[in-house]
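One structure below.
Complex shown without one protein chain; remaining protein chains in place.
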Amino acid sequence: MEYKLVPSICPYCGCGCGILMEVIEGKLVGTLPLKTHPINKGKLCIKGWSVHEFVYSENRLRSPMIKKGDKLKEVEWDEAISYAAKRLLEIKEKYGPSSIALISSARCTNEENFLMMKLARYVLGTNNIDHCARLCHSASVIGLIKTFGSGAMTNPIPHLEEAKTILIFGSNTTEAHPIVATHILRAKDKGANIIVVDPRKTHIARIATKHLQIKIGTDIVLINGMMNEIIKQGWEDKEFINNLTEGYEELKKTISKYDLSYVAKVTGVNEKDIYETAYLYTHQKPSSIVYCLGITEHHYGTDNVISLANLSMLTGNVGKPSTGVNPLRGQNNVQGACDMGCLPQYLSGYQKVSDDKAREEFEKFWKKNLPKEEGLTVEEMFTEALKGNIKAMIIQGENPLISDPNISRVRKALQNLEFLIVLDIFFNEMTEIADVVFACSSFLEKEGTFTNTERRVQYIPKVIEPIANTKPDWQVISLLGSALGSKGFSYDSPEEIFNEISQLTPIYRGISYERLKRYPLQWPCKTRLDPGCEYLHKDGFVRGKGRFIPIEEKEPFEIPDEEYPFILTTGRVVFHYHTATMTKNSPTLNKELSSVYIEINPEDAQRLKIEDGEKVKVISRRGEIEIKVRITDNVSPGLVYIPMHFSESPVNVLTSHEPLDPQSKIPPYKYSCVNIKKID
Amino acid sequence: MKENIKILGFLCQWCAYQGADLAGTSRLIYPAEVKLIKVPCSGRVSAHIIFKAFQKGADGVFVAGCHIGDCHFKCGNIIAEKRIKVIKAILDSLGIEPIRLDFFFISASEGLKFKKVAEEFYAQIKKMGSLNLNHGR
Partner (left out) sequence: MEDKVKEKIKEIIINKEVDGFLVLKRYFNYVVPYLFTEKNLEDLEELSLEEVKYPLARIILKIKKFYPDKKFGILVRGCDEKHLIELNKYKKINLKELYLLGINCSKNLALKCECPSPYTKIANISFGERVEGKNFEVFHKDLSFWLEKFSRCIKCYGCRSICPLCFCNNCSLEEELLVKRGFLPVDYPIFHLVRAYHLAGRCIECGLCEETCPAEIPLRKLYKEINEKFYQIFGYKPGEDIEEKHPLEFLEEEVKEKYGI
């Protein structure tokens, strides 16, 4: 007789909630919340409650496969690994190491991401490694590094509860990060001002004390306007500015033309609301900024983030408890994937590949020279694949055929490759086109660590044995690395990998499995006795002084015209997770919502003579889809919205992959121009 | 703009609905805003149906069944009356006036009683005003 409740961490969003997996006789039967976990304290969203459901789905990959002819044939691991290694070596010989590109998974553990990074740099000799943070928060990483010196969430989630004013920019918090929203709601119950800036009437916007329904993409104007008003009224934190920042005079000059009436005209928010928001943010302290993809996923996303950083520094609302600039990272381990250096310009711990001193540490440890030119980012990889410069790709736990912008381009790019290896846990669009499919184990079938959005590194135990003939990613990558001729992949356990990580990564140096099993730790954690860092930039910024970078307003890359008169924006719903690979295979979640829809304003629907539930054609310069209509006042006239999760009508057929943000190379997901036509 | 009060009445087919029918054939006038639904027994009206009625915009809901001892299904009206008491307690706890929901005993021959019930219930609800549980959603 065996009944166990094993604590683990939810694999869905970046909240990193504690869960208890119910196991009877070695089989998963249920999920309960972990009551004493520091973040969720016994609360879960519907996805968290349904974690156990996807594990035994019949759509799980059960064995590695090789494409023979037209079809995928199940093979043994030896054959799959040696074939993959052979082809990779051939391509590396023929075309050089920079013809290979890797995309690691922000949903795999830190250990696995580190190994992918090691495979790319140490074995294959390329810096062409990236992951999906490129598509969502690379703007945050770059923007906050430039202004503060560190690209991560400054304050921990529990601090939100004690904030007196919370500004929420471009985040549908109750749907995308429900447990972060719990803390915001608690703050509201204590009397805090919750101000949501969002072009849509999202769920959190309806709950907020104030909703600034801004014209999409005009955040910079709003923030500059707020800062201008703050300086005009003398509400800025002069002491903070003088002692801890640089570049104030330039900022003051640049924003001086953003007076209230101009800002109101451009953003559509009335002057009184802008004034009041500025007042509350500076007077009802401590004040915190929370933001998500509505800020970052524009072709000037980095500038949006920098504006938020400017605002927080101007008012002294950073480097203190319950303040800060807080990007809500999406994936359960996207922070970890960034920390592990799965980025074309950074080694683990945000040490630049071009920084000789940092690179030498790695070269000493691994006893090999590493490439020093920065590699390609995700969208650039696809551009190069189309040109024929990238010949092979290894894509782990990622579904670019649904999640990347301009899907038809992605499909052409991937089909142009000579060789494609896919590591995944489910059959999906990627496994259909792969040459080799490695069937990997889910997060419950392996040991490892995840780092959530607040830099909290958390240990996950192995709860059940890998199902069928799957292997954990760390074993697969190790086998591949060894088959490629490397001696650096003989790990007996993920703990050995983590020890290597902590030796090479200063911000993780003080973290070990022994410490993590007792309690999660927030980096930077530099020594064995360091309790971890609760909030960043205390008594000074990581880069020394915080840097004001003045930002001017930006123009959209396409404007609504007669041909494409609507603006399309995208987002998440609480019932599904990203490309729904896991959630579509969870009965409870699929029951709640199983089909996609487009949100159209009632006035627009009436004008186009469209009824609720009717199927329409939505067309952009990139492609077209057919989709059902949902008439709602969530969107204002001229704006439409499609959730990103559904492969039956993937919204990313319509979105554009360019122009990329010049600083962080993030694509402009949140803004496209479309037309809507009735289907006759 | 006049506030349009919506009343929904669930009447059992054996007694109460016959009573309403009789009111009709006797040309007894009752407020047009009272809409009637015939059910096989007042006991059939589950809490779900009543909640759905309020959720969909009803400002007042009543259930009418046979007098005690006359129920075609022996005790459907007894359970219905109990159930209504529980639902009223729930409405009260939520700050919704409990008299927006009521239960009446009406026999097949009580056409006049039905008219009175409909009129008085409607007047009561009109005085309280629209419930607007849906908030125009």
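We just call them A and B in the order they show up, numbering each chain from 1.
As a convention for this text, a contact is a pair of C-beta atoms (placed from the backbone, for glycine too) under 8 Å apart; a residue touches a chain by one contact, two chains touch by 3 or more.
Values in this document were obtained by computation on a predicted structure and should not be read as measured data.
Visitor: Specify the shown partners of the omitted chain in the complete complex.
Guide: Among the chains that are shown, those touched by the missing chain are A, B.
Visitor: Which listed residue (A:Thr36, A:Ser261 or A:Thr527) would be found touching the missing chain in the intact complex?
Guide: In the complete complex, the chain left out is touched by residue A:Thr36.
Visitor: Among A:Lys232, A:Lys517, A:Arg607 or A:Lys678, which one is in touch with the chain left out?
Guide: A:Lys517
Visitor: Extract the touching residues of chain A with respect to the undisplayed chain.
Guide: Interface with the chain not displayed, on the chain A side: 1, 3-5, 7, 18, 20, 22, 24-25, 29-30, 32-37, 40, 42-46, 48-49, 174-175, 178-179, 181-182, 185-186, 189, 203, 206-207, 517-519, 573-575, 588, 591-593, 630.
Visitor: Can you name the residues of chain B that touch the chain not displayed here?
Guide: Residues 47-48, 51-52, 54-55, 68-69, 74-75, 78-79, 82-83, 85-87, 89-90, 92-96, 133, 135 of chain B touch the chain that is not shown.
Rule of thumb we're sticking to: only the chains that are shown with their structure count from here on.
Visitor: From the C-alpha centre of chain A to that of chain B, how far is it in Å?
Guide: That gives a centre separation of 53 Å.
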